[in-house]
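With one protein chain withheld, the remaining protein chains of the complex are depicted in position.
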Amino acid sequence: MTGLLAQLHYIASVVLVAVGLFVVMDDENLLKKVLGLNVFQTGVFLFFVTVGFRRGGSPPIVTGDGGPYVNPLPQVLVLTAIVVGVSVTAVALALVVRIYREYGTLREDVLREAVADD
Amino acid sequence: MGDDRAVDSVVVTQTVRLLSPFVFTYGLYTMFHGASSVGGGFQGGVVVASVVVTLAFAFGIDQTGDWLDRGLLTGAAVLGVLSFALVGLGPLAFDGVSFEFTAYPGEKGALYAVEVVEVAIGVTVAATVTILFFELSGGFDERGGSE
Partner (left out) sequence: MISSLSAVLIVSLVVVAFLVASVRDVLAATVVFAAYSLVMAILWVTLQAPDVALTEAAVGAGVTTSLFLVVIVTTELPLAAATFDGTVRRSSVAAAVGVTCVLGVTLPALPAVGSPDAPAFDGVAPYYLDQSVPQLGIENVVTAILAGFRSFDTFGEVTVVFAAGVTVLVIFEKEVL
């Protein structure tokens, strides 16, 4: 049990990835799929930042005497990834709006029939 | 949700009108002080864009879209990327490789280059997020497909 508690962040990131993947695959509303994609991304970010965490470390702002610092490199990668993630979300939402203008629906099953009819 | 709101909510408009300058100043502060404290270009740019989004939610998306200058937004987005590229290619003139900011002359040459880069990032991110918001709401001119 202590082994489980020592890895709680990693377990949470795996669960978040699974939940995000489930929402992308299962829900038929296109907007909820994009929400699931965002949850998936945050799960990966949690894994990255936890790898660089050190117990008793301080934030990576060097001010003379700061003791041991947390690893700043995963935070840089996650910062970049968050901004790229919002760009991907914006493009996905633009696609959703365009699909709605063309076919008048946001449901995946109705959309599949409408595209097959074309 | 229809487009014919009878009256704006007084609480929302007054609160947003009071808070927007302070949040905008905080966004600029975060953008400029990325080097010495928590912050940086991305965070400041997103905070500035969120001020525009809050104004759009409070006073109406059409009105805010009319108030914004499209040439300014496009120019800001392009200018940010271009100035980042120019500052990055500058060290070639000082016998360095590209993006090697320590090749700039002076004791604080690298620091100034990083500051310019941070502001450029912030300007581009703010302009692009504003453009994305208004495009997703139906464009600057026509409102299509709203129920």
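In this document, chain identifiers A and B correspond to the written order of the chains, with residue numbering beginning at 1 in each.
FYI, a residue touches a chain if its C-beta (ideal position, glycine included) is under 8 Å from a C-beta of that chain, and two chains touch if they have at least 3 such contacts.
What you are looking at is a predicted structure, and each value in this text was computed from that prediction instead of being measured.
> Go through chain A and note every residue touching the omitted chain.
2-3, 5-12, 14-23, 25-27, 29, 31-32, 34-36, 38-39, 42, 45-46, 49-63, 68-76, 78-80, 82-91, 93-98, 100, 106-107
> Could I get the residues of chain B that touch the absent chain, sorted low to high?
1, 30, 34-43, 46-47, 49-50, 53, 57, 61, 70, 73-74, 77-78, 80-81, 84-85, 88, 98-99, 101-102, 108, 110-111, 114, 117-118, 120-121, 124-125, 128-129, 131-140, 143-147
Everything below uses one rule, namely that only the chains that are shown with their structure count from here on.
> I'd like the Å distance between the centres of chain A and chain B, where a centre is the mean of that chain's Cα atoms.
23
> Would you tell me which residues of chain B are touching chain A in their complex?
It is residues 37-38, 40, 42, 125, 129, 132, 135-136, 144-145 of chain B that touch chain A.
> List the residues on chain A that touch chain B in their complex, please.
My answer: residues 59, 61, 79, 83, 86, 90, 93-94, 97, 100-101.
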